[in-house]
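Removed from the display is one protein chain of the complex; every other protein chain stays in position.
The chains carry the letters A, B and C, assigned in the order they are written, with residues numbered from 1 in each.
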Amino acid sequence: MNFLDKPREACGLFGVCGHHETSKLTYFGLYALQHRGQESAGIAVARDKKIIEHKGMGLVHDVFDMPKLEQLKGGSAIGHVRYSTTGSSILSNAQPFVVHHIKKSYAVAHNGNLVNAYSLKKELEEAGSIFQTTMDSEVFLHLFVKNLKYGFEQALVETVSKLKGAFSFVVLTGKGEVIGIKDPNGFRPLCLGILNGNYILASETCALDLVQAEFVRELDPGEILIISDEGIKSLRSKVVANRSFCIFELIYFARPDSTIFGQNVYLTRKAMGRCLAKESPAEADLVMPFPDSGTYAALGFSEASGFPFEMAMIRNHYVGRTFIQPTQSMRDFGVRVKLNPVKELLKEKDIIIIEDSIIRGTTVKTRVKALRELGVKHIHMRVSGPPHRFPCHYGIDFSTRGELIAAGKSIKELREFLGLDTLNYLSLEGLLKSTGIDDPENNFCKACFDGCYPVKFDESLSKDCLERR
Amino acid sequence: MNFLDKPREACGLFGVCGHHETSKLTYFGLYALQHRGQESAGIAVARDKKIIEHKGMGLVHDVFDMPKLEQLKGGSAIGHVRYSTTGSSILSNAQPFVVHHIKKSYAVAHNGNLVNAYSLKKELEEAGSIFQTTMDSEVFLHLFVKNLKYGFEQALVETVSKLKGAFSFVVLTGKGEVIGIKDPNGFRPLCLGILNGNYILASETCALDLVQAEFVRELDPGEILIISDEGIKSLRSKVVANRSFCIFELIYFARPDSTIFGQNVYLTRKAMGRCLAKESPAEADLVMPFPDSGTYAALGFSEASGFPFEMAMIRNHYVGRTFIQPTQSMRDFGVRVKLNPVKELLKEKDIIIIEDSIIRGTTVKTRVKALRELGVKHIHMRVSGPPHRFPCHYGIDFSTRGELIAAGKSIKELREFLGLDTLNYLSLEGLLKSTGIDDPENNFCKACFDGCYPVKFDESLSKDCLERR
Amino acid sequence: MNFLDKPREACGLFGVCGHHETSKLTYFGLYALQHRGQESAGIAVARDKKIIEHKGMGLVHDVFDMPKLEQLKGGSAIGHVRYSTTGSSILSNAQPFVVHHIKKSYAVAHNGNLVNAYSLKKELEEAGSIFQTTMDSEVFLHLFVKNLKYGFEQALVETVSKLKGAFSFVVLTGKGEVIGIKDPNGFRPLCLGILNGNYILASETCALDLVQAEFVRELDPGEILIISDEGIKSLRSKVVANRSFCIFELIYFARPDSTIFGQNVYLTRKAMGRCLAKESPAEADLVMPFPDSGTYAALGFSEASGFPFEMAMIRNHYVGRTFIQPTQSMRDFGVRVKLNPVKELLKEKDIIIIEDSIIRGTTVKTRVKALRELGVKHIHMRVSGPPHRFPCHYGIDFSTRGELIAAGKSIKELREFLGLDTLNYLSLEGLLKSTGIDDPENNFCKACFDGCYPVKFDESLSKDCLERR
Partner (left out) sequence: MNFLDKPREACGLFGVCGHHETSKLTYFGLYALQHRGQESAGIAVARDKKIIEHKGMGLVHDVFDMPKLEQLKGGSAIGHVRYSTTGSSILSNAQPFVVHHIKKSYAVAHNGNLVNAYSLKKELEEAGSIFQTTMDSEVFLHLFVKNLKYGFEQALVETVSKLKGAFSFVVLTGKGEVIGIKDPNGFRPLCLGILNGNYILASETCALDLVQAEFVRELDPGEILIISDEGIKSLRSKVVANRSFCIFELIYFARPDSTIFGQNVYLTRKAMGRCLAKESPAEADLVMPFPDSGTYAALGFSEASGFPFEMAMIRNHYVGRTFIQPTQSMRDFGVRVKLNPVKELLKEKDIIIIEDSIIRGTTVKTRVKALRELGVKHIHMRVSGPPHRFPCHYGIDFSTRGELIAAGKSIKELREFLGLDTLNYLSLEGLLKSTGIDDPENNFCKACFDGCYPVKFDESLSKDCLERR
C-alpha cells in the first residue's frame, strides 16, 4: 500500500574525498537524504586501492550500525539511498554497484533513468559481457571498462556521452577518486560542498547542512567533476542540451530546507501557495494541509488569503511502514491510523485544503470523506501545481503506473470524484513564475504536466525494457 | 539520550469486551496510544477461561504482526504500552501482567504510580508471597488474590481501597470480564467507549477514534467499572478524595486530537498560546515551535499576536530512535539530525519560539545556539506553562531525575543559560484559566509547579523504594 | 519425531562454588551433560548478593556465547540442561528457576520428578501463593520460603522432607552458597568434585573430567550438601528409604565415560553384552549395534561370542535435529538420513544386532526392514536389558506415553512385529549381576521392568497432575 499516494523519487547520492571519517560522514549524508529513497542503502569506501562496501534493504539506520561503519574505514566514500525505478526491489540491485577489473575497483551510485539502457546492454551482451543486475549503474560500468583503452578521463567522457536520459552519478575508484556526473539536461540535482578542505557531493544541500559542510555550487548540466587528492577537475560530456530541471523536485521531492536549482525550496513552495491564493481564492474558516505534503504552500496560501492556518489532522508519529489490515467494520482505517482529524476544530466549518499534487487520488478521496463525516461544511481544495497528465521517463515512479487520475478526467469530474465543493490547480504559468528562476519556460522539464519530453526515447525499446523488469 | 529532552509518560491502556476481533482492536487502540509509552507493548486475551498473552520490547508494530494477533483470538482483550517509571526496562516488566491462580487467570495493565507499593509488597513477602517483578501491577494482583476470600467484587473494592497514589488499571479475567479502575483523585485519564454494543476502555479518546468507537464518558475518580457479557456494573473505592487531574496531560502528554478531563487538547493548547501572547507579548518577524511540542500553543500565540506562524525547523521524518555518535568535528549534531533550520527564512530575523515545557534545558540550549549561528537576530522564548520546579510522584519520569533546570535557577539565570534575549512562562493562573474547566484550582494536580502534593507519601519508604529499582 | 525412538532423560545439573570463572566452568560442565537434556539450558550466578541468570531454548552452545558468559560473572554458579518431563516445553519453564524474596535471591535446578508436586502446589495456592510455572522447582521454592521462619538450614531439611519422588536439586543463594540435594532413594546421580580447592556438583563424572576436576564422591541418598566459602556441611532429610538407583542410567542414559553408582558405565555395558552372549547365543558373520546406542554391549557380545564387531551402518554426522519431510517416493527416509547400511558388508550375511532397549519399536522395525531389502540373510536381535513393560514415574519420559511396545506383546509377537529371525532380552538377574554392585536386588529401581515402584504415588492425583500439563 502506497500510503501517501505520492510519487516516489529514485535515489539520493553522497560522496566525500579525503576526510578522516568518510564512512560516518556518508552515513549522516544519507540520513539527510533518506526522503529520496527508503528501499535500500549502501556505502562504499576506498582503502588500500580496494573498495569495501556494505548495503542492505531498508532505511539507513537499519542497514548500518557502528561496527559496520568501523569496517568501512577508507579515505574516500560514496553512498546511496534508493527507491527502485528500474531493476527489481532486491538486495542485488542495491547500490553502490562495485566491480573489480584487472586489479582495479570501481563503485557507482545513480539517481535517474537512462532511456537507452536496454539497447546499450544488448550490444554489450552480444559482445560477450555477462551482466549481474538490471541496473543502469552496471550498464555505465561495462561501457566504461570497454572505454578504458582511451585512458581514464577520456573513458569517462566517452561513456557519459553515450548515455541518454536523466542521470546523476557519483563514482568511486579504488585509488580514492570521487567523480560527480550530471546529465546534459541537468534533470536531477547534484551539488558540491566543502568541509575542512575536503570536497563533498550530495543530491541536496540539506545533506551538506547536516555534516556542516559549506555549499560551493551545483554541478553544471553535462559536467564530469573529478575530485582527488590533487583537487577538482571538471570535464564535459560531448552532448549539449537545453536545461530541463525537474520541476517536481521543487514542488514535492526535495526537502524544504534544501536549496536546489538556485532556489530555497521552503520559500519557493510558500510562493506557490501565495500565487495559488491569488489565482483561485475561496472563503473559509481555516486553511490546512494534509500533513506533511502541502504544508508550506498552505502557509503561503494562509498568508496571502488571511485565513488562519491550522494543523487540523493529527499525525501519529509512530506509524510503521507496514500495516496490519483492519477489520471489515473499520472503514477508512488507512486514513485514520496515520492522521486523525480534530473534530472540535472542524465541525460545521468551511475549510481550504492545500495539496501539492494528486496522483492516484484515492487517499485524497478517503480523507475528504472522513472530513465530511465529521461534519465539515464546505471543502475547497487547492493544488500548488498543474494536473499530472503524463508519465515521467526520467526517474519518477509514475512512469510505469498509468494511474494518473488527472490524465483521464476533467477538473469537474475530478472534483466530483474526490467529493469536493471546489477544486483548483495552480496554472503552469503561475508555477513557473513562483520558482523565481529567470526564463523558467526554458529551464525546466515539465513533461508530466504538458507532455513535452526534453530527451527522446524509442517507445518500442522502452516497452521491451519495461517488460524485462 | 533523551532526544527531545521531554518528560515521558508512564503508560497507555486499552480494553475491549465481547467484540469478535478483540486482539486486532486492541492492537489498533495501542497504536493510537503509542505516544504514551514506547518501551514495550503487550496484549492479553481471554479464551476458554484461559488468558493468552504476547508482549515484547519496542513499538506496537514491532512487537505484533498478523500471525501473532491470530494466535491472540479471544472474546475479551486488554493491552498496554509502557514507558517504565517503576520497575526496570526489561521484558519481564512489560505488561499486561498475567497470573494463574487455582485454575483461574487474571491479567492487569497499569498507568500511574502507587506511592505505597513498597510497604504493601513488604507485608506480602513477609507472609510468604514470592514476587516475580517490581511492578505495581503485581502488588495489585497479590493483594487481590488474598482478598478473593471476600468474593470477586468485594475483593476488587478492598484491594483498590488499599492502594495509594495515581493509578488507572484495566484488568482482564479468564472468564472475559474487563475491569477499568481509576484512583480516587482521578490523576490519569481513562475513558469508556462503545462500538457496535461492545464496551471499550482507553486512556485517551484518540484510541476510540481510530477504532471508530463512540465516546461514552470518562471514568469517575475512584470508580471500578466491571464490563462483562451482562453489561457494565460500577463499584466505588472506599477512599474518597478531591479531584486532581494531571495538568501536564493537557499541556504535553495527551494527543491534541484527544478529549480528556472534558476538554479538547488542541483547542486547550491554542488557548494557552493565546493567553501567553497576552501575558508576555514580544515584537518579531515570526512565531515558531520546535516541532512538534509547542506547535498548538504557537498557533494560538500567532493568532493572538498577529505575527506569522512558520515551521522554520524541518524535521527529518526518518530519524530512528538510536543514533550513531557523530564525529568530533560535527558539533551539535544531535540537534541537526532531527531538525534542520531553514536559513533563508531565519537569517537576520527576530523570532518568537513557543515551548510547552523546559525540563533539563539542554536540548533547548543547543537549538538556540544553532539558530544564533545561522544569523537569527533576536530570540524570544515563551513557554505555555509555569516553570517545572518539583518532581512528580504520580507516574511521570521526572520524579527520579533531580534534573529540573528551573528548580535551581531564576528566570534570568535560565534565560542566560539558554542564550535567549527574553524568556517568559505562562502564569499558573493563566494556565488554569486556559483549561476552560470550572474551579480549576480544585480540580488539578499541579504539584510539579507548586509542590502541593494531593496524595501524601512516606519520604523514607519512598527513598527505599527508589533504591530498590 | 523422536528419531532414535529412545526415552529421554529429564535433566543435567552442575554447580560450582568459589572458582574465579564460574560461569565458564558451568558452561563446560553443561556441555558435557548435554546428553541429559537438549531442550533448554540455563546458568545462574551469584554476584553482590544478587543472582543473575541467562537461559534459552536449545543446546548449550546455542544458548550461550562469550558475551553472555562475560555478563554472568559471579563467585558461584549453577547450571541446568533440560528435557521436559513436567511443565511444557517453553522458555518460562527453562531452569535454573530464580526468585527474589525479601532482599534475598535463590535459584534452583532440578533433575527428577516429584510425585506429590500437585498436592503441594494446591495447598500453597489456597494459602495465597501465586505460581509462575508448572515446574517442581517452583514448588520447592515456595515451600522453602514458607519454611524460612525455621532458619536457613532447617528450612532446607523441612522442605526436602516434604518432597516425594525422584529428585536431585542444585540450589544457589544470592550469598553464593551452592547446595546439592538428593532424594532419600537416590534415584538420580549427583556427584561431588573438587578443582583447585573449589567444590563442584555434577550429575555425572564426565562433567568433572571435562573441567579437569577431581571426583570426590557421590552424594548419599537423602543428603543435603551445603557448599560455601567455609567449606561443606552435610545435612539429612528426615525421610529414610531404601536405595533405588535408576538402573536405566547404567543401561542407557549416562555417558559411557561416566562413573555412577560406583560403576564405570562403559565396562558395565560391556559386561551386559558378555552376559547376553552367554544367555542367548547365536551364529552369525558379524555383531553390530545400531549406532550409538548398544555399541558397548555389542563390543562385549563380540568379545564373548568371537564374532567380529562391525560398524555396519554409517552415521551422517551432520544431521540436524529437525528434518524436512521427504517425498512420498522416499520410503523409510527417516532411517536413511541418519544411518546408511554398508551393502557390500551386509549382503548375504547372518548378523546379530545389539540394542540396549526397545521402547516403541518403530525405528527398530524400519531399520530391520532396510537391512532385509539390502539382502541380509538372518537377523538376530539381542537386547542388553529386560523388556520395558511399566511406565516410569520418576522422571523418564515414557511415564506418559503408554507406548511401551513390550507392555502389550509377547516376545514372539514382538519378534514378528520387528521382522527378526530371533529376539532375546537379557534377564533381570543377568542385568543386575552385570552391574557389579553388591546386593543389586535391593539397590536399584527396576520398576520399568517389574512394576515394583519404590515410592508410592496417589494414582488419582497423579492423573490430575498429568491433565493440567
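The definition used in the following text is that a residue touches a chain if its C-beta (ideal position, glycine included) is under 8 Å from a C-beta of that chain, and two chains touch if they have at least 3 such contacts.
Keep in mind that what you see is a predicted model, and the values were worked out from it rather than measured.
Asker: Just to confirm, in the complete assembly, which displayed chains does the hidden chain contact?
Answerer: Touched by the chain not displayed, across the whole complex: A, C.
Asker: Out of C:273, C:294 or C:341, point to the residue that touches the absent chain in the complete complex.
Answerer: C:341
Asker: Out of C:211, C:226, C:383 or C:414, which is the one that touches the chain we can't see?
Answerer: C:211
Asker: Which of C:97, C:266 or C:290 sits in contact with the chain that's absent?
Answerer: The missing chain is touched by C:266.
Asker: Using the document's contact rule, name the residues of chain C that touch the chain not shown here.
Answerer: Residues of chain C in contact with the hidden chain: 21, 24-25, 27-28, 31-32, 34-35, 38, 59-62, 64-66, 69, 195-196, 206, 209-212, 255-257, 259, 264, 266-267, 292, 295-296, 299, 303, 308-311, 314, 316-320, 322-327, 329-331, 333, 336-337, 340-345.
Asker: For chain A, enumerate the residues touching the unshown chain of the complex.
Answerer: The missing chain touches chain A at positions 99-102, 122, 125-132, 141-142, 145-146.
Quick note on the criterion: only the chains that are shown with their structure count from here on.
Asker: Roughly how many whole angstrom separate the Cα centroids of chain A and chain C?
Answerer: Chain centroid spacing, chain A to chain C, equals 64 Å.
Asker: I'd like the Å distance between the centres of chain A and chain B, where a centre is the mean of that chain's Cα atoms.
Answerer: 38
Asker: Two or more other chains in contact with one residue: find those residues in chain A.
Answerer: Counting only residues that touch two or more other chains, chain A contributes none.
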